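One chain of protein is taken out of this complex; the other chains stay put.
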Amino acid sequence: MAQRIDVKDLNIYYGDFLAVQDVSMTIDPQSVTAFIGPSGCGKSTFLRTLNRMHEVIPGARVEGTVEMEGVDLYGDDIDPVAVRRNVGMVFQRPNPFPTMSIRDNVLAGVRLNNRRISKSAAEELVEASLRGANLWNEVKDRLDRPGSGLSGGQQQRLCIARAIAVKPQVLLMDEPCSALDPISTLAIEDLIGELKQDYTIVIVTHNMQQAARVSDRTAFFNIAGTGKPGRLIEMNETSTIFSTPAEQATEDYVSAPFLVRASQDVAAVGT
Amino acid sequence: MAQRIDVKDLNIYYGDFLAVQDVSMTIDPQSVTAFIGPSGCGKSTFLRTLNRMHEVIPGARVEGTVEMEGVDLYGDDIDPVAVRRNVGMVFQRPNPFPTMSIRDNVLAGVRLNNRRISKSAAEELVEASLRGANLWNEVKDRLDRPGSGLSGGQQQRLCIARAIAVKPQVLLMDEPCSALDPISTLAIEDLIGELKQDYTIVIVTHNMQQAARVSDRTAFFNIAGTGKPGRLIEMNETSTIFSTPAEQATEDYVSAPFLVRASQDVAAVGT
Amino acid sequence: MSTATIPDPSGTTEATARTRAALTGADGARRRKDRTMTVLIWSAFVVAMAPLVSLIWTVLSNGAARISMDFLSLSMRNIFGGDPSGGIYHAIVGTLIITALATVISVPVGLLAAIYLVEYGKGVLARAVTFFVDVMTGIPSIVAGLFAVSLFTLFLGPGVRMGVIGAVALSVLMIPVVVRSCEEMLKLVPNELREASYALGVPKWLTIVKVVLRTSVAGLTTGILLAVARVIGETAPLLVTVGVTDSINFDPFEGRMMTLPVFAYRQYSQGQATCPGGESATCVADIAIQNAWGAALVLIVLVLALNLIGRLVNRWFSPKLR
Amino acid sequence: MTTTVSPPPERAPGRPRRRGRTTDRGFNRAFRWIAVGAGVLILAVLAAVAVFLLQQAWPALTAGSDELAASVPRYPDDTSLLEYVGPLVFGTLLAAALALALATPVAMGIALFISHYAPPRLSQVLGYLVDLLAAVPSVIYGLWGIFVLGPAALPVWEWLNSWFGWFPLFAGPVSPTSRVLATVAVVLAVMILPIITAVAREVFLQTPKLHEEAALALGATRWEMVRTAVLPFGRSGVISAAMLGLGRALGETMAVLMILSPGFLYSFKILDSSQQQTIAAYIALDFPEASGLAVNTLIATGLVLFVITLAVNMGARAIVARRKEFSGAN
Partner (left out) sequence: SDPAAPGAESTGGPAEGSDSALSGELSGGGASSQESAQEAWRAGFQTANPDVTVNYDPVGSGGGRTGFTDGSYAFAGSDAALDEEEMTAAEAQCGEGGVIEFPGYVSPIAVAFNLPGVESLNLKPEVIANIFSGKITTWNDEAIAADNPDAELPDSAITVVHRSDDSGTTENFQAYLHEAAPDAWEHEPEGVWPIEGQESAQGTSGVVSAAQSGEGTITYADASQISGLGTVAVGVGDEFVPYSAEAAAEVVAQSPRAEGTADGVYSIELKRDVAGTYPVVLVSYLLACGTYADQAQADLVKGYMSYLVSEEGQKAAADAAGSAPLSADIRDAVLPSIEAITAG
């Protein structure tokens, strides 16, 4: 079920602006890959090329290949819709459909397949997905209320529930926890751990601890300056990236002073 | 310039729904107060009562008093607009004005109020505010481009620049860093450190480390269940909250397993 | 998700083949439906273009021959029968003045009422305004005209005909359209922006003026232009309020005025002219219908120009989103 | 920056700065009252129109049918005012409903085409073209309907009648002049098309990118994305747009007046002449020659149109309100 992704010499453009340059990487199946890097370096942009969401933006295009099990996602005979069905996505900002109830939000992707899903199967799926996103208890008795009435964190968890409800083969997550409280974050992180048994997972995060906790491999992106394209600096086992990175830039980034401070803080709390 | 805030017996309603019950607290001037708690417990709601943004929502109202240096902000003769000018706010989701350039966004507080400002003073203010939000270098040569063209993190920093440009006495921040990368987060945290010399700062955060790092005092909110009102469980020195909280609920929350794990991770990274 | 039940692949080529199958052979029915809808939506467009093209072509081919400098710069004073030397300057002037006046009356009232509904409105008054604005869209145009006449008759006695009465009648028709479309546009401004402004200590009225109106100005312009278009072609109410004249009148507060739609309608109604000496350069039997088409063409060009201006305003001010 | 700009507190501690600009509150209040005033003014105008209508219609409402029959040219003997207005109401509703049924799907199609299907550069031009249709005065639609559409539609009407003549709407005979309700309905549809399109287009364009992307990321085709994210978001806007169009169709005078060969029957035959008449066209048709009680009767029919619009709008409001909390607006 999980699928390997090979990216070769990928250049990503917004119109004439080269946003990300020359990325090649391999994303392993049944593992979690984390993307880290400073803001604006193109993590989100790159992530969106993996399920062809990038081309939704007018003028946006890519050069190079993204292969999934040897099949170029940008090949002529490939249907972007099928790509997106197999490569799910959770966004930075929660975006539940405001016109749908909580239940319908979870079922939104499933319903698209026009499959007449039986009522009981639907109920089960809703519960399983919401439990997976650690939202079940909070919303179980208002499944028919609009999804937009939830708080930010609840909304994001609803979106995660919606994404996992369609059981994709690859799951892309763009800072999925940035609007979540620690308990929800923890639940999601645990969920990621479970999901990777079957899926290929890619996560963008600003939270070093999160990257360290959940990912098997980490890719560090960086940007030389404004207007310059983002680049993949280094990709390796997560422990290697955080302990003995090959590049100086990576080392500078992952051991930025705050991180030291943070560990001190935590140490202080722990005692 | 910094002001003390005393909240007494505050009940906060959305229509008939009691969202936050019976909060009393004192927020010290020239300090940073952090609100933590699970999603949906009413942190944002409570925060918004401190500058009377709550009442912008139709049907929303409060009971009780919020006193600033002894003056009830909800008194009859108090102008909510004046309250908001003195109590600034940064939101959870970045919301730059889409019709305005980056420069005009920073100057919005001045310009929207029809205040005259000389060109040079404006330029200075723009630069100082953007530097304060650690955004200056990224946007300095496109100040006339629309603010909505920036990435999420950049937009949020723009909003912070906009809020500090009006030099409020109190600054409320609702998860201001949830969309920021560590470097920007660090800059903002440093900025908070600087600002508290003069201002009263209140910050909502899901990031325990952040609360531990930046705040002097921490308030923990909790919620008994869905549909129940949120409550202030405990408020104390940050170090006390994180090390020896008085309440069991607080202890459970701040020492949730992930935190232990996180500290282990960080320790592992450190070695 | 046809692959969901297939066991983990072992051979790479097999996996490739299956992946390719999953990524290409998407659900045929859904793809077909998508195609069908795309075709339908394209054809909806073509269907709508057919009358437009036909209409424009009809007006152009019938009206273009009549257009000349004289036609645009002369009035119909002392022109009658098959005499082709008259023009529609008086009607252009009248249309511009009366429509402008109606716009000047309707836009502030309509926009402010929309602001009231979106930004302040709650309770009985707001519900009443919303409801009765809807009702107002149902006033037949002739009734609006009769109403304006009887209103002015109250103050000025019977028999007064002047531009401003027509403008009032048109305003009765225009205001609800302005309110409705402006209301829709204002509602689309995200609350986040209002809150951002309030949090900067900007009073509500400045927030409305500088943030809400500014953000929605493009939509508002479109809405107002639609409303202008709604009334610029009105005939019936102008006939009873402004009357008709052949001469030029720049003063909407004194005397009759001619307007383009009334002119076109009257000319069409006149039908054939009699040419006692047969058709000649000075007597054209179907001059009236030619005049009608000529006026129609000018009216459309006028509206087109207004639209163009609106577009430019729109382009200028629309928020640079996304 | 902030450390240098803050002057020491100049007021006694314990007093939060209340100075603001007190004039703000004055402006705020003034602006509010101006806005409220505009709303009230509209109510006042409408009340004035209503008073005018009622006062003018009153003699007809209170007159006996004998009296009406004597002084209103088209008034049949022994008929109550209600029975008299009935066929007009029927004709008005039928014409407007046909127009709306023809226009709404096409308008939504065009709006979607412009907002989500057409190449971006093309869509600008297209939007402009459609707006142009809205700007065409009804007199010109009348001329076009008589001289172009009518003759062109005649073979279509004959074809419809010969194949679908069993269906009440298309029952024969077919008028040789094409001055029938079917032609009128098409013209009305073309007239309200741009009105519905313009509003629907604006609303569709406002669909948050976030929601569209959410749908696409779930593996939706473009149409499915439209169905899950765009249409529900635009729903209340589209209903509102359709009502705007319906309002225009109900009240349209000139085009109907110029094209339709009127009749006063409860008839579904839209291809036959002299079957139906609409209220607005009826008023415009008979007003010039009317005097005395006849004028009052005409205005009474205007009052009925008023009431119809009122009812239609109430219905639409109810539909929109029922799903209000699910609407995209905040």
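Order of writing sets the labels: A, B, C and D. Residues in every chain begin at 1.
The rule is short, and it goes like this: a contact is a pair of C-beta atoms (placed from the backbone, for glycine too) under 8 Å apart; a residue touches a chain by one contact, two chains touch by 3 or more.
Computed from a predicted structure; not experimentally measured.
Asks: Which one touches the absent chain: C:T19, C:S75, C:T137 or C:T235?
Replies: C:S75
Asks: Going by the contact rule already stated, which one of D:G150, D:G247 or D:G302 would touch the omitted chain in the full complex?
Replies: Among D:G150, D:G247 or D:G302, only D:G150 touches the chain that is not shown.
Asks: Among D:Q56, D:S138 or D:S178, choose the residue that contacts the chain missing from this document, as touch is defined above.
Replies: Considering the complete complex, D:S178 is the one touching the chain left out.
Asks: Could you tell which one of D:L257, D:I270, D:I299 or D:V312 touches the chain left off the display?
Replies: Result: among the candidates, D:L257 touches the missing chain.
Asks: For chain D, enumerate the residues touching the unshown chain of the complex.
Replies: 73-74, 146-147, 150-151, 175-179, 257-258, 261-265, 273-274, 285-291, 294
Asks: Provide the residue numbers of chain C that touch the chain removed from this figure.
Replies: Chain C touches the missing chain through residues 73-81, 85-87, 89-90, 157-161, 239-240, 243-251, 254-256, 266, 268-274, 276, 285-286.
Keep in mind that, in the parts below, only the chains that are shown with their structure count from here on.
Asks: How many Å are there between the centre of chain A and the centre of chain B, using C-alpha atoms for each centre?
Replies: 27
Asks: Where the centres are mean C-alpha positions, what is the separation of chain B from chain C, in Å?
Replies: 46
Asks: At least two partner chains per residue is the criterion; list those residues in chain B.
Replies: Residue numbers touching two or more other chains: 81-82, 85-86, 93.
Asks: Among the residues of chain D, which ones contact at least 2 other chains?
Replies: 20, 24-25, 28, 221, 224
Asks: Help me check something: in the complex, which residues belonging to chain C touch chain D?
Replies: For this pair, the touching residues of chain C are 30-31, 33-34, 37-38, 40-45, 47-49, 51-52, 54-56, 58-59, 108-113, 115-117, 119-121, 125-126, 128-144, 146-147, 150-151, 172, 175-177, 179-181, 184-185, 187-188, 190-191, 201, 203-206, 208-209, 219, 222-223, 225-226, 229-230, 232-236, 260-261, 264-265, 268, 292-293, 296, 299-300, 303-304, 306-307, 311, 322.
Asks: Which residues of chain D touch chain C once you look at their complex with the stated criterion?
Replies: Against chain C, chain D makes touches at 20, 24-25, 27-28, 30-32, 34-43, 45-46, 48-49, 52-53, 56, 105-110, 112-113, 117-118, 126, 128-144, 147-149, 190, 193, 195, 197-199, 202-203, 206, 209, 221-224, 226, 237, 240, 243-244, 247-248, 250-251, 253-254, 279-280, 283-284, 287, 299, 302, 305-306, 308-310, 312-314, 316-317, 329-330.
Asks: Using the touch rule from the top, collect the residues of chain C that touch chain B in their complex.
Replies: Within the complex, chain C contacts chain B at residues 122, 190, 192-204, 206-207, 210-211, 214-215, 317, 319-322.
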